[in-house]
Structures are given as C-alpha cells and as structure tokens.
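Note that this complex is displayed minus one protein chain, with the remaining chains in position.
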Amino acid sequence: MIRAIRPGLWPAVVLLVVLAAMAAVPGLFTGADPDAADLNATFAPPGPDHWLGTDENGRDLWARIVHGARPSLLIGGGAVAVALLGGAVVGVTAAQLGGLADQALSRSLEVLLSVPWLLLVFLVVAVMGPGTFPAMVGLALVSLPGFARVVRAEVLRLRAAPFVEAARGFGWSRLQVTVRHVVPNALGPVLALATVTLGATIVAGSSLSFVGLGPQPPTAEWGAMLAASRRTLSVAWWPAAFPGVALTLAVLAITAVGQELQRRADGRHL
Amino acid sequence: MTAPLVTVRDLRVDFPGDVAAVRGVSFTVDPGTVVAIVGESGSGKSVTARSLVGLAGERATVRAKTLEFEGHDLTGLDPRGWRALRGRRVGFVLQDALASLDPLRRVGAEIAEPLREHRTVPSRQVRAEVERLLGEAGVPAPEVRARQYPHELSGGLRQRALIASALAARPDLLIADEPTTALDATVQRQVLRLLRARADEGTAILLITHDLGVVAEIADHVHVMRDGVFVEDGPARRVLEAPEHEYTRTLVGAAAGHRRATPPGEPAVVLRAENLVKTFRLPGKRVLRAVDGVSFDVEAGRTLGIVGESGSGKTTVGRLLMGLTRPDAGSVRLDGSAWTELRGRDLRQARRRVQMVYQHPLGSFDPRYTARRLLAEPLDVVGVPEAEQADRAAELLGQVGLSPDLLNRRGRELSGGQAQRLAIARALACDPDVIVADEPVSALDASVQAQVLDVFAEIQERRAVSYVFISHDLGVIRRLADRVAVMKDGRIVESGEMAQVFDAPAHPYTKELLDAVPTLRLNHL
Amino acid sequence: MGASKAWRWGAAGAAAALALTAGCSAGGDGEGTTGAPREGGVLKLALEKEPECLDPHQTPTQSGRLLARPILDSLVYQDPKGTLHPWLAKSWAVSTDGLKYTFNLRDGVKFTDGSAFDADAVVANLDHVVDPKTKSLLAASLISAYDSAKAVDPKTVEVTLKKPDSGFLAAVATPNLGIHAPTTLKDDPAKLCSKIVGSGPFQSDGGFIQQQGITYTKNPDYAWSPEGAAHQGPARLDGIEVQIVPDDPSRSGALTSGQVDAVTALPPTSVKELRGNDAFKVHSVLYPGANHSYWPNTANGTLADVRVRKALRAGIDWKKIVQNVYFGVYEGAEGVLSKSTPGFDASVTPAYAYDPAAANALLDEAGWTARDGDGYRTKDGKRLKVRHMWSDPSVETLSVQIQAAAKEIGVEFVEENLDGGTFVDRLLKGDYEIIDTGFAAPGPDVLRVLFSKANIPTPDRGIANNMARYDNPVVEADFDAALRATDPAEQLKIYAKVQQQLTEDAAVLPIYTSTSSLTARSGVQGVAFHVDGSPNLTEIWLES
Partner (left out) sequence: MAGVLKTGPAGNGAPAGTGRAELVRLVLLRAGGSAAVLWGAVTATFVLLRVMPGNTADVLMARSTTASAETRAQLIADYRLDESVGAQYLAYLGKTARGDFGDSYVLRRPVTEVLATQLPHTLLLVAATLVVTVAGAVVLAVLSARAGRVARSVFAGVESLLVAVPPFWLGLVLLTLFSFTLPIFPAVGSSSLSGLVLPTLTLAAGPLALVSGVLREGMLRALHEPFVLTARTRGISETAVHVRHVLRHALLPATSLLGWIGGSLLGGAVIIEIVFSRPGVGRLLLTSVQNKDLPVVIAVVLLSALVFVVFTIIVDVITWLVDPRTREAA
C-alpha cells in the first residue's frame, strides 16, 4: 500500500507531519502560553523575543499559531470525519436499497447541495449556537452529499466489478465479498476525497471563525485570529499575515497530498 | 517501374530513457502497392509509421540515412512543411475509429477537415465532396451519415468514415495502422477489400498490423518487425508460405492454429442449458432479447465453443452459465440441479464447480492483491489450510507455466499473458468441473494467444475439465473446441461437432463467418 | 450603550437599545471653525450601521434617528445641553394638571412635497405613531401617556395625555416623533421604511436602500431652523451621500483614501492613529448614562455572592485594560454612571480602585480557597467559573484581556459568543453570569431603568434592562421616592444614595464610558452632535 512518495510531495508531507505534531503536542514547538496576555508588549513586531510578534493583547503569535493548529484543523478534520461516516451510511444505504429509496436519498442530497454551504452552516450554528462542535456538524452536513455520492457510486461500481463477481464465483457469501473486496477498494477513492475535502473544509471552518461563529475566544484559532487582526490592521500587519500564511500552507499541503491520493485511487480504476 | 513513393533507409527512433524503439529499418513503398509491417505490440511498427509524417512524438528523436517522399527529403522538414505533407500527400488511418474520430464532431466535419485545410475543393463543394467520399468508402446513405456523430455509426461504418477522411485530400500514400483490429470478422473483410481497391487504383498503402491473416488478405510486400528491426522482408506470399526467420514461423504457426483431436467416447453432461432467455430493458422502452431460447450441453472433459460477433449474446450466456444472472426463462443445470433451485451454502458450493476466465484478467483481480493473495482466495474457500497454500499456489502457477517468483506481484505488474495465465490458475484453484472462458485471449498478442491456448489445452488433457469457450475468433474456437454453437442475435443458429460445423457449415451465417476470416489458407499447413 | 459598536446580532439590540427619551449634554469637541462657512458641496459619509427601517416612528435605532433627522423636523428642539427650544411649534403651553399640551405652530412651513404644515399634519403624525398598524416598537413607551390630539385651528394643536409626563416634550423633540408629510402616512407603513418626506433641511428622492445608504439633497426653501441652532436657513451643503460600511477597516480606509469625507464610530485603534494626523479630525462626545459595564447576574450563579462581585471589581485592573484596548480613546469608568451624567456621585469612586490583595481576600472569604491544576480557584471541587455572554465580536479584545486579568485572581471567564436567538433566550432565563452593555441616557433616571425589579428580563416580561437582575427593596423605595420628588436637587440626592448602595452591592462592574464619534477630513467643518449623541449632519459645511 505504501508506495514511494514523489519527491515533489515531500514538502507537503513534511508540513503535514509538522502540523499534526503541532496539533498533538504544541508544547514541542513553543514554551509560551498562547493565552498569556502581556499588556506591556502589545503589537510587538516580529523579533527575537517574539518570532512572529504579538497581537493586540500582547500574546505571542507563534505560540498562538502553534496552539491554533489543533482547533483550526479539528473543525475541518472532525467535519470531514462526520461527513465521511454519514456519507458512507447514506451512500451504502442508497446503493443497497436501490429503486425508490435510492431516488429519495439522492434527491435529499441534492437539496443539501442546492443550499449555499455558508447558509447551511449558518443555520446549524444558529440552532446549536456558535462553537467548535456546531461548526463541525454544519460543515459535515455540507460535505456529506459528496461522500454519499462517491460511496454510492463506488459500491455500485464494485458490486458489478468482475473481481467481485469472481469472488462470488468462488463461493464467498455476499457479506464476505463486501468485507474482503468492496469496502477496502472503496476506501481508496473515499479517503482521497476526504483529504481533498479536508482542505476546503478547513478554509470553510476558518471562514466561520472569521465571521465569529467558530471557536470562542480566547481559543487560538487561525480564522478567529484573522478576524481579530482585521480591526488592528492599520496598526500592525503581522497578526493578519501569519495566521493567514499558516492556514494557506496547511490547506496547500493537505490538498497536495489529497490530489496525490486521488491520482493513485484513479489509477487503480483503470 | 516507377520510382518508389517512399524511401526509408536506416530509420532510427529513440525515446529518452527507453531502449531505441526503432533500430534501423529500411523499406520502400511504391505507388499502387500494399506494403505491410507486421509485428506484435512494442515491436516499433507504429512508431515507424508515424515517423513518416513527423508524428513519432514530442520526445522522440528520429534519424534516418534517407527519409524521402517522392524524392523530397523529409528529415529537415519544418512544422509547416510537415503539415503540407500530412493529409494532403499522406493519409493516416488509426486503429480504433471510435477514438480516432473526434466524438464531439459530426462525421462530415471530420472528413471535411483535410479538404478545408488543404483547399483541395472549393468550400462550396466541400459538402458534396464529403458525401462523395463517404459513398466511395462504401458508406450507404452518405448524406445522412455525414450529419451523424461517430458514436452513432457501427464500427465498420466508422472505420470506413475514418478511411474516407484520410483519403479526402487524395493523398498518394495511405498509412493504415491496425485498421481492422477492432472489427468483427465480416466487417474486417469488407474494410480490407476497400483498402485493396484503393491500392489497385494507384494509392500506395503502408499497412501496420499484428495480424498475419490481414497481411495474407491484401499485402504485396511484408516486413516482419520485432524489437525495432525487420527480421524478415519479402513478398507477402513468400514470407507467409516459406518463412525463413524463426520468429516469422512462430507468428505463422500461431495464426494458422491447429485442430485437436476430440477425445473418444460418450461423455457425460455436466452443465446443461435449457431454453435460456434473458432480456434487458433499454432506454425508451425497447427490450433487448440478449439471449433468446438457447440450449446446449457441456460435456465432461470436452470443450464447447460458442462463436458469435459482438452483440450476439454470447457473453450473457456465459454469465447465465455461471449463475451470476438469473435467466428470464429456462434454466442452467449443474449435474441436474438448476442454479435457481440452489440456496445459501449449496449455491456457494456449487459455484465453485463452475469458474470463469475473463477477457481482461486484471478486472477480475482485486487491484490491491498480489498473486499470492489472489490464489489464496479460492484456496481459502475450498478449505486448503494456510500452511499448504503456498505450495498449492506454486503448483498452480506451475500448471499454467508461470514461475513462483511472480507470487509477490500485483496484477498490474504482470504482462497480459502472465495475467491471463494467473487467471486460469486461479480458476483451477477451486478444482472446478467447468471453466467458462469469455474471450480469454482476444486482448493478447498473436504469439501469446497461442501460448495461452496451449495452456488451456494442456490443462484439459491433464485434468479432464470442461470448457465453455466464448469467442468471436474462429481460429481460437477451431483450436480448442470439440463442439461448436454459432450465435447470432441471441440465438444459436447452428451447432454440432466442430469439424462438421467448420467443414460443412449448414447455416448461411456460419458460412459467411468462415468466409470472412482472413486466415492463412495455406495448403501445406 | 456604546453606539460605537457595530452590533452584528439583532438581539444585541437588547443592549443596543438606546436611550429613548434621549438627550445628552456635552457638545462636540470639534469646534474651531476657520474662516467663513462655505456654501455648497456634497458630504460623503460612511456610517457604521444602518436602521432596519428609515421611519423613526417605527423603529427606535440610533442610526434611524440619525438618518431621519435631516428630513424630519420636530415640534420642539432640544439642544445638546438639554434645553428645549421652539421649532415647528412657535410656542407651547402646558396645563396646570400637566395633562394638556397646546402647541402654536409656525407659519409658512412647507413639506418638500409641496403640502403645507398645519395642525392636521401634527395630529396625523401623532396618531400614526400610536396606530397599531404602524407596529411601532417604541410608541407605547415613548409617549405612553399620549391619549389624543386635536387640531383646534390650523395653527393650534392640543394634545391630551392620560397622565402627567414631564418627559413628553423631550420625547416630542426626538426624531422618533418627527413630522412626516401627512400624505405619506396614508400609505403602507412599509413604504416609509425606505422613503420618508418631511419639512427638513434635506430631502431624499431615492430614499434609503438597505446595506447601501441614502442620498440627500438640500431643501433650498428651508427657513425654519430651530431657535438656538448654530446655523439658520437652508443647509450649506448641496447634499449628503451616506454609505453603510459596517466593516471598521474599510470605513477607516475609505476615509484615509479620500473616498469619503467623514465616518462614524471608528475603532479606537484607528482613532488613535488619526489623532496624530492633521489631515483628519476626530470629533467626539461622551455619552451620558450608564458606562459600558459588565452586568453581573446578582440573582443566581456564582456572582450572586456579593463578595465574588466585589472581588472581581477590585481584582481586575479595569482602567489599565481600557487604556490598553482603547488607547485612551475611551475613558475608564469610575462609578455606576458616566462622569458626564448629571447627578454622578463621585464619592463612590474609591470603591472602584484596583486592589488585588483585597480581591483575593474576598474570594478566600467566600470559600473559593482551593486551586485546581490550571490555577483557578475552586470550592467543593467546583471551579470558580463566570460565563460572559455576548454577541458582538467587537468586544472580543476587551473580553480577552479581562479574561486574562481574571485568571490572575483565579477566576475563569468563559466567553460565550452567541447568536441573537440564543442570547435572548438565555437572557430571559437568567442563564448567565455576565452580560456586557452600556446604556446612554441623559440623567440618573437611567438607574431606575437599569436596576428596578420591574425591569428584570424574564420570559413573561420580555427583554428589559435590569440585566444584573438586581432586586433590592431599599433601592426600590428610593426609586419610588425619586419619581415622586418634585425638586430636582432632591431627586439627585436620592440617586446619589442609590449609586452608593449599588456600589456597596457591587451590582455593576463598570468598564469605560463610550463616546460617539465622527472622524472627518479636516476640511469638514461645523461638526456638532445632537442631544442623543448622534452627529448633527445639517450644520456641516465643507471648506473645499
């Protein structure tokens, strides 16, 4: 399964590993408390004391970016995980039931698709209140149809695939064939989609924080940091620049890896 | 004797990072003759042909001592010069007409393209000319066909349209790269006749093919190519009748096929198809009767060949035999009990007794699996203990002539022939009574086809397994079958002992099929 | 409340609801007019928020008043110091029982649609405000005493009240009771939300377009400026173009890049920056009334314990935080009321000093003695937690600093940024420890609005302003006394006592005094503020 990583992909992989490490053990990267306000050092420019400077509360930006990795990535990651599970359930159900049920499910997904994603999330957040979890659920709802469609298509494709037929020909039961062949083979494209979606969802999650509907202060979350920085843009550029760079780099890395996974998954179809 | 239209001396083509694709070939093409370059895939024959029009590929380096067209040197040609040559002086026909005609454009527009580009007729007359060309290429109702899209035409018509487009600007040379490979036998024959007719009218034709039958049908002169060099040249008849090079002999042998002796005795029936009917609903409330009242017996240790052209319903029959689809009527009985009567465990056990070998073996392999796991899967089912599986797997590979070294490879890492052998080994793993083989060799090169068919034959001799061989290729059927059923439009139009059907066909369709096959009718074989 | 806030959530209006019987003293600090006023020019103004409806009869927003004022005149004019002057009414008389108001109307006033201003117009307007069809969100409270009006003759109107109301004239002076051309009142009230016609110095043919703005043109015939106004006669500006730009950086960028002449409510960072720039001038005025404060839930939860409230008051260096967040643009609060409020009791100020030692002692005394792993105080294993509920992102910086400061004394502030619906829901249920808001009002009377038992928001009562959920019989008695007091000095005395009691009970944690500001390029002259703190657009002129 693990094939050599293309040389061009190394920076992305390394970045991802670093980000994951930041999210898991932020202490490795900074000793500073991300929430420690230092009223005597507000808007300190980047320098030896504060690598990336400080924000309007004198909080160390590097520390906040490091500690911000977890909530920033968690929203996207959680949303995609929920969407994947939900999508898998819906997709498999639709594919298995077929007929009218399939039609109804597909239509419902279309309804979800037809509502602009931000509105959908707004609605969920409005119902559940702002915060990490509601943002996650809202965003999950946005990407669920994509997963459901892919899962459904994969199940249908694999069910008709000659090697699945061949396995049945050996006398395996339907369940055994599903466990042995359908699920593992569907996993490739679904995981590839998940990775690509993850990038988009992280951007979406940060947009939510930007509008103030994500994690609440003082949680260091990149989107929220950007939103806060906007008010002080005329005083200092660094609080607005670095979280944006972090966000962009994270999404770039994830998307690059996702596209590679997608290519591999596509390659297998041929 | 006029001067040759094309003169090629010591043509060499390299691709960076690869072995040289063409390593010094020389040939000439005279007006009014058909010159064939024969070889298997990867031999460099297509690259040779494309080099003549400067389309060997962006990364290709083409060198030649001489590369002349009508005495003009082509080696230093600039893009403009090449474009003036292409289409106008040299027409090019590619293998798969469905892919070679732009699917988004009308057939007429495709044929008109060289006309407009080279302004061979005034633009007002383009339409009329297109229809004339189509008619000339043997396309009925050209005014209708010109307005259709490629996918709306049958394979034969499409290939004719493609030829019409290549000939549109009245080129002096027509290069045809595997022009008939995708076609059914009868259609193939018609297309070849069309090409021959053009040659007789004076057009020079360079024919690229892997099929010696095609060569025998129309070529005047033949070059046998292998690994980038010509291993044998000569007049077609001489090369086919008295091949000098060993490789040529292999090719000729593979193409000619041989008959096998039918085992004597009155065999028992293992699998019986009774009045099978299977219909499919098509869009627009049409109903396709894919299989329409088909009955036959599969006898123990013998081979039933089912012959038919594409769309005749033979693949559906295969699936019905496997019990993978339910017939709308009739039944398939394995040792007397019908698939439809079996349930659960019984059904699964019965399934093991009928195994399938597919046209594309890779499709029947889980892409994640190595050969070892692929073989372990059926072995698990029949309860071979894990400890013995490795030995069994190696043994199975041995039976199909594969080395156990391949056990750790994935399907994609195998060659076409290796993959199909592995598929056979896999089918054998359950120790089945019947193997249904659906076009098992049609995707393979000629010499590999012969080898794989040999594997089938050997196994049957050793294990007394029954085969149902489904193929459009009469050569394949002839090679293996004891009994033959000829299918057309979902029905069996004729069936019987192989010799009887092949030597004295009763149904006109069977006759037509047999006639159309461009086999090497060489008396001494 | 700080009008400078761009409230994003509707329910924030709970806090945003501005002093209705508005009035505030303190003129702008932006005088210093140079040279003779120049006629002509169009003022381009970027506003931080917009009204839902332009008709001030229907909705009570500050922005609505601001935008309606140039078009609608009132019977009475209240100058920035709170004094009443004749406007469309030349004079008025109040009956001795305080139930009848007789207005003598000015002659020659014409609405910009050509119709004449007369007694019938006044009657139609007052009736329109109270007409249920208008669905006015403020009518009932603004002129709750209103009974009826009748035109005695074309130039005389007699208004009858149900009960005496000394605030009636001030209410009449607000744009909320401004006089529409009566022809427009017959239409669907919805139409008035985008277009109104009055007799004011400006008119707007295009009307107000949501999220976009409004364009005014001068009414050249205007000759009935209120008595005491700095400028009489037609406006000097040819017109005003108002754009709605809620986004702070954009508003500031629009000003500095010369796209607009003036903007309202710049964030303190921008104000601080522009203060050093001669090309721009910051005009501002302190809002009287309650400071922007944290209102502790005194009824239930952790803050029901007065010692904890006092500890928060003493244990957080509020002034330093305000200085830090607002760079001196907003002043730190030093009592229950803003310093500019008449009746402000300075004697309470020492109670608002920073004293962390006292704070810690108070918390120890309250039983929050243990500390958990994160350094927060605990009692019976429960962490000392204070939930601060808000729905306006602009307070975030402030909240964060307070949160950090509270951690020093072992108190965890949980910041909850809520959507409007949830906010209101929890407000009514009292499910919070702290809400932050301010409340601009002209006098100490506001204390009654803010701390009387009757104004505790509940699901039955609906939204009201006693967000501290403060309920003290002593203070209730004082409120009653203040209502009955006829002597203003006596009234102020009672309210001073109330301020002391509220300080004793730590019923409010005041933070800063809001200012209303208009920042303009230096060529914008004649900037002043209305009594309610909104900028007076009609007297502005442009140097070039």
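As written, the chain order gives the labels A, B and C, with residue 1 at the start of each chain.
Throughout what follows, a residue touches a chain if its C-beta (ideal position, glycine included) is under 8 Å from a C-beta of that chain, and two chains touch if they have at least 3 such contacts.
The structure displayed is predicted, hence computed values, not measured ones.
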item: Shown chains touched by the chain that is not drawn here; value: A, B, C
item: Selected residue (touches chain absent from view) among A:34, A:131, A:199 or A:215; value: A:199
item: Which of B:4, B:39, B:108 or B:155 contacts the chain that the document leaves out; value: B:155
item: Per the touch definition above, residue among C:258, C:328 or C:350 touching the missing chain; value: C:258
item: Touch with the omitted chain, as defined above, among C:465, C:501 or C:517; value: C:465
item: Residue touching the undisplayed chain, where the options are B:35, B:53 or B:501; value: B:53
item: Residue in contact with the excluded chain [from C:212, C:347, C:369 or C:522]; value: C:212
item: Hidden partner interface residues of chain B, rising order; value: 50, 53, 55, 79, 82-88, 90-92, 94-96, 98-105, 113-114, 117-118, 144, 147-149, 151-155, 157-158, 162, 165-166, 169, 175, 283, 311
item: Residues of chain C in contact with the chain not shown; value: 8-14, 16-17, 20, 46, 52-53, 58-61, 132, 135-142, 144, 189-191, 193-194, 209-212, 243-247, 249-254, 256-260, 419-425, 428, 462-465
item: Residues of chain A in contact with the chain not shown; value: 8, 107-108, 110-119, 122-124, 126-127, 129, 199, 203, 206-207, 210-211, 223, 226, 230, 233-234, 237, 240, 244, 247-249, 251-252, 255-256
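Throughout what follows, only the chains that are shown with their structure count from here on.
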item: Gap in Å, rounded to a whole number, between the CA centres of chain C and chain A; value: 43
item: Centre-of-Cα separation between chain C and chain B, whole angstrom; value: 86
item: Sequence positions of chain C contacting 2 or more other chains; value: none
item: Complex contact set, residues of chain B against chain A; value: 322, 324, 348-349, 351-352, 354-356, 358, 360, 363-368, 377-378, 381, 426, 430
item: Of chain A, residues touching chain C in the complex; value: 35-37, 39, 42, 56-57, 125-126, 129-130, 212-213, 216-218, 227-228, 230-235
item: Residue numbers on chain A that touch chain B, as the complex places them; value: 1, 161-163, 165-173, 180-181, 184-185, 268
